[in-house]
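A single protein chain has been omitted; all remaining protein chains appear in their positions.
Chain IDs A, B, C, D and E follow the sequence of writing; residue 1 opens each chain.
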Amino acid sequence: MSQLAVSDLGCRRGGRLVFSGLRFSLEPGEALVLRGPNGSGKSTLLRCLAGLLPPASGKIAWQGNAVADDPDAHGRRLGYVGHQDGVSHDLSAAENLRFWAALDGGGWPPSDALAAFGLAEIADRPARELSQGQRRRLALARLLLTPASLWLVDEPMAGLDEAAADAFCALASRHMEAGGCLVASAHGELAIAAAQLSLADYAVADGSDAPW
Amino acid sequence: MSQLAVSDLGCRRGGRLVFSGLRFSLEPGEALVLRGPNGSGKSTLLRCLAGLLPPASGKIAWQGNAVADDPDAHGRRLGYVGHQDGVSHDLSAAENLRFWAALDGGGWPPSDALAAFGLAEIADRPARELSQGQRRRLALARLLLTPASLWLVDEPMAGLDEAAADAFCALASRHMEAGGCLVASAHGELAIAAAQLSLADYAVADGSDAPW
Amino acid sequence: MSASMSAFHRLANPTRFLRLADALLPWSAGLTVALLALGLYLGLVAAPPDYLQGDTVRIMYVHVPAAWMALFVYTTIAAASAVALVWRHALADVIAQAASPLGAGFTVVALATGSLWGKPMWGTWWVWDARLTSVLILLFLYLGHMALAHAFDDRARGARAAAILALVGFVNVPIIKFSVDWWSTLHQPASVSRLDAPAIDPLMLWPLLCMALAFMGYFVSVLLVRVKAELLEARLRTVRYRDAGAR
Amino acid sequence: MTRKRRRLVALGVGLTLLAAGAALVLNALRDTLVFFYSPTELTAAAPPNRPVRIGGLVEEGSLARDAGQATVRFRVTDLTTAMPVEFTGVLPDLFAEGQGVVVQGMLGAGGVFVASEVLAKHDETYMPAEVAEALKKSGRWRGTDE
Amino acid sequence: MVAAWLAIARRDVTLALRRGADAILVLAFFVFASVLFPLAIGPYPAILRQIGPGVIWAMALLAALLSLDRLFQSDYENGTLDLLALTPMPVELVVLAKAASHWLTTGLPVTVIAPLIGLMFEVDGKGLAGLTAALGIGTPILSLVGSVGAALTLGARRGGVLLALLVLPLFVPALIFGAAAAEAASFGLSIVPALSVLAGLLLVSLALAPWAAAAALRQALD
Partner (left out) sequence: MVAAWLAIARRDVTLALRRGADAILVLAFFVFASVLFPLAIGPYPAILRQIGPGVIWAMALLAALLSLDRLFQSDYENGTLDLLALTPMPVELVVLAKAASHWLTTGLPVTVIAPLIGLMFEVDGKGLAGLTAALGIGTPILSLVGSVGAALTLGARRGGVLLALLVLPLFVPALIFGAAAAEAASFGLSIVPALSVLAGLLLVSLALAPWAAAAALRQALD
C-alpha cells in the first residue's frame, strides 16, 4: 500500500475541467515533480491534493484511506506552500512564523526555521519591507515548523537565489530521507531526485463547463 | 555617448542604503542582466532606473541627458514590468491590455500582444481566474503595447513555462535588433545575449539610516 | 543640482544649525524666563480689573498669547514644509516635526482657557461657532500632522507626507483669523490685531504683549532644543551604522 | 507641448481656479454661516416650527423680572426690530441691558420668543473701570449701550 | 490625452461597478444609516424635519470616507500605480480621473437618492431642492479632498485611522455650508450664498487637491 495514491483524478477550476484521469503513487521518501505549461493544472492538482479543492472525480488516498474521509488528519500531515506566500505584511518575519508555530507547531522552532533560510538577520523587519525572494524564503520556512510527512510546494524555486534554492533542495532531501513525501511543481531545474509527471498528458481537450 | 549611462549610483530603500557606486552603460541594442542574491537590490535598481525611486546619489543619463531633468520623456521611452503584475483582477485579460493601450499605445494592438504570449484563447476571462504564469504573461504582454526603447523587467522568467520563456526571449531579441535596450534581473538562465552585472559587488555593508 | 551641492545641503547646514542653536539657546531661554516673570507680575498683579469682567479678564493673558501661538506655529510649519518640499531640505522637515507638538500644546491651552473663560462670560463652556469650531479643526490638523509623520517605517516618507498635509491644512489659518469678521460668531472680534487702534486699554495691553513675547520665547527655545536633539540623534545613528559596517 | 509649457498651463489653470474659488467664497461668505439670526431676519422669514437662535442687544430698559420667580423678560433688538423674549434660568455674568446677547429657543404664540438658553455676547473693548467712567463722563463713550 | 484620461476614469468606474464594493455598498450604507434615524428617534416630524439635512450630509460624508481607503489601495498593491506614474499622463490628471470616478460611484448616487431620504425625514420641497443642489456641488469636494488623504496614507502603518483623522476635518467646511444651504432653504431664505461658497470651495479644491494628491502619490511609490 503506497503512502500517497491518486487514481483517476479529475479537477475542475472555475467551472472548467482542467485535467482528468490522472494517477500516480508515492512511497515514503519519494518525490514527484509536476511539469506542464502555464495553465495546465499544476497548482490545481496541488490544491486538490491538499484538500483545498474537492476533486471532480477520482480518489486520493493516504496509506490506503481516502483523505476525504478525514480531512483533519490530512491537514495535520501536510505542509503546503502555494503560489501565494501567506505572509502578513504588517507582521515581522519572525512574528509571521511564530504565529504559525503557535497554531500548529511541533517541528523546528521559528528562529531555527528562519536561520535555515538565511533570514535570521532580517527577522524583525515587517514583511512588507522584504524583497520578493526574501518573502518566498519566509513562506518556505513555514514548512519546517510542523513535522509534516507530505510537502506540497508550488514552484519552490521561483524568485529564490542560488543559495536559497540549494538550501531548499537540501532540506527537501532531508525530509525525504526521514521518510517524508514531496510533490512540487516546477518549470526549470529542481535538484531533487524525483519522478516527473507531465500534466499536459492529462489535459481535457476543452474542459466542459457543465457541472453535471 | 551611450544610450543609457549610469554613474556612481546609490539607492536607498526603506531608509537603508542598498548599494552604491554602481556604474554601467548600454549602447542601442544592448542588454544587461542583473544578478545577485535575494535582497541585493536588483528590484531597487530597476525601480530607480524607471524613475520610480529617486537615487540617493549618482546619475542616470539617457543619450547624455540626466533622466531626472525630464521624467515625462523618460516615462514615455520606458516599458517596465516589476515583481507585481499590475493586473486588475476584476478586468479580463483583454480589458487589462486595452486599458493600457488607451493610456499609452502606439505599439502592437492589444489582441496581437495577447496572441504573442499565447493568451488569445483566454482573453476574455477575468484576470483573477488566470494561473500564475498566465498572469505573468499578461504583464509581459504590456511591454509590446508601446514603442518603448528601454525595457526594464524584473525576473521575466519567474513562473513562465518554456514556451512563454522562449517567446519572451525572442521578443526581447527582436526589441534589441530594432535598437532597443533591456535591463532585466534574473536568478536562473536567460537566453538573451547580454552583459551581466552582479549587484553583490556594490553592496553597502550596512546601509546607514541618516537622511543627511 | 550637482551631487556635491546636495551633499553640502545635507551635511553643512545641520552642522551650522547646531552651532547657531548652541549660541542662541541661553539667550532665548533667559529671555523667556524674564519675560514670563514680568508678564505674570504685570498680568496677575499690576493690571487693573476690567470694567465689565472684573478679575476674570486675567485669563486673557494666557488665552490670547496661546491662541496667537497656535496660529503662528502652524504658519511656521507650513512655511518649513514648503521649503522641505521644494528644496528637499532635511532641516526644514526636522523643524516642522519638532514644532508640531508645541503647536498642538498651544492649541490645547487656547481651547482650555477659552472654555474656562467662556463659562463665566458667555454662560457656556462651548458653542459650535465658527471661531471655536475652526480652532478645534486646527487641533485635529496638528494631531493628523504628528500621526502622519510617524506612520511610516521610513522617516523620510513620513516627513514628506506630513509636509504635504501641512500645506493643505494651511487654508484653515485664515479661516480662524477672519472667522469672527466673516460670520456672526459668539467669539468677539479682534481687540489687538486690527487695522485701527487696539480696543484694549494700554494698562492691559502691555502685560498682554509681554506674555505674548514670553510665549514666543518659550516656543523658540523648546524648538531649538527639540531640533538639536533630533539632529544629534540622527548623527548618532549614522555613526553607529558606520561603526557596525566597519567591523 | 513641451514640459515647461504644460507646467505653465497647469499653473495658470490652477491659479485661475484658485482665484475664482476664493472670489466666490469671499463674496458670498457674509450672509451664510449664521450662528444666530437677527430679529429682523426671523420676523421676515416664515415662522420656523423649530428651535433657532437670535442675536442682538438687550434693549435698554426692557428687562423685567417676575417677582419671586426665576423668569425674566426682555427684548432683543438689532436696532431695527425688537423681539420680546422670555427665559427661566440662570443668566451669565455679563448679561446686562445694552450688552450683546444670543438667545436660543422657539418662537412661541403671540410673537414671544421662549428661550431655553441665554448666552452673553462680549465685544472687543477692554478697559479698567475708572477709564470707562471717565469716558462716559467726557461723552466719548463708544460702548454698546449707546 | 483626453482619451487616456477617459480610459482611466472608465476603468475605475468599471472596476467599482464590477466589484460592486464601492457604488452599491456605499449607497446601501447611506440609505440604511439614514433610514435608521427615523427608526431610532421615533415619528416626531418636527424633529425629523430639522435633523434631516444634517443627517443626510453627515452620512454622505461618512459614505465618502468609507470608500476612500480603497481609492488607490488595490492599484498600489498590485503595482498598477507604478505603471500609471510612468505613463505620459501627469499624475495630477490620474488623480483627477480617480476622484471623478469616485464621485461617479459615490457622490452622484448619494445626491440622486438624497431627495428620497429627505422625503422620509419629511423635509419640505424647498428644503429638498436646497439639499440636492448642495450635495451636487458639495460631494465632488469630498472626493477631491478625500483623494489627498487616501494618497497620503498609502503604505502607512495606521492607514485607516489616519485617513479618518486627516480627511474628516477637511470635510467640515463642505458639511457646514451644505447643511446651511438646506437650513436657509427651509427658512425661506436664499440658498445662493451657501451654494456659491460651496462652488468656491469646489474650485479651490479642484485647484489644490490634484496637486497635493499627486505629490503624495509620487512619494508613496518609493
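By our rule, contacts are C-beta pairs under 8 Å (C-beta built on N, C-alpha and C of every residue); 3 or more make two chains touch, one makes a residue touch a chain.
Everything quoted here is computed from the prediction, not taken from an experiment.
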Practice prompt. Among E:13, E:137 or E:175, single out the residue that touches the unshown chain.
Written response: E:175
Fill in: Contacting the left-out chain in the complete assembly, out of C:97, C:113 or C:133
C:133
Response to the item:
Full-complex touch with the removed chain, picking from A:21, A:86 or A:179, is A:86
Worksheet entry | Positions on chain C contacted by the hidden chain, ascending | 127-128, 133, 136
Worksheet item: At which residues does chain E meet the chain that is not included here?
Response: 18-22, 24-25, 28-29, 32-33, 36-37, 39-42, 44, 47, 50-51, 53-55, 57-58, 61-62, 66, 69, 157-162, 164-165, 168, 172, 175-176, 179, 183
Practice prompt. Spell out the interface residues on chain D facing the chain that's missing from view.
Written response: 51, 104, 116-117
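Note that only the chains that are shown with their structure count from here on.
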Worksheet, complete the sentence: Farthest chain from chain B by C-alpha centroid distance is chain D
Worksheet item: Going by the average position of its CA atoms, which chain sits the greatest distance from chain C?
Response: A
Response to the item:
Of C-E and C-D, the pair with more C-beta contacts is C-D
Item to complete: Would you mind pulling out the distance in Å between where the CA atoms of chain A average out and where those of chain B do?
Response: 29
Fill in: Length of the line joining the C-alpha centres of chain D and chain E, rounded to whole Å
32
Fill in: Separation of chain B from chain E, taking each centre as the mean of its C-alpha atoms, in whole Å
37
Item to complete: Indicate the residues of chain E shared as contacts by at least two other chains.
Response: 90, 155, 157, 176, 204, 208, 222
Fill in: For chain A, residues contacting two or more additional chains
129
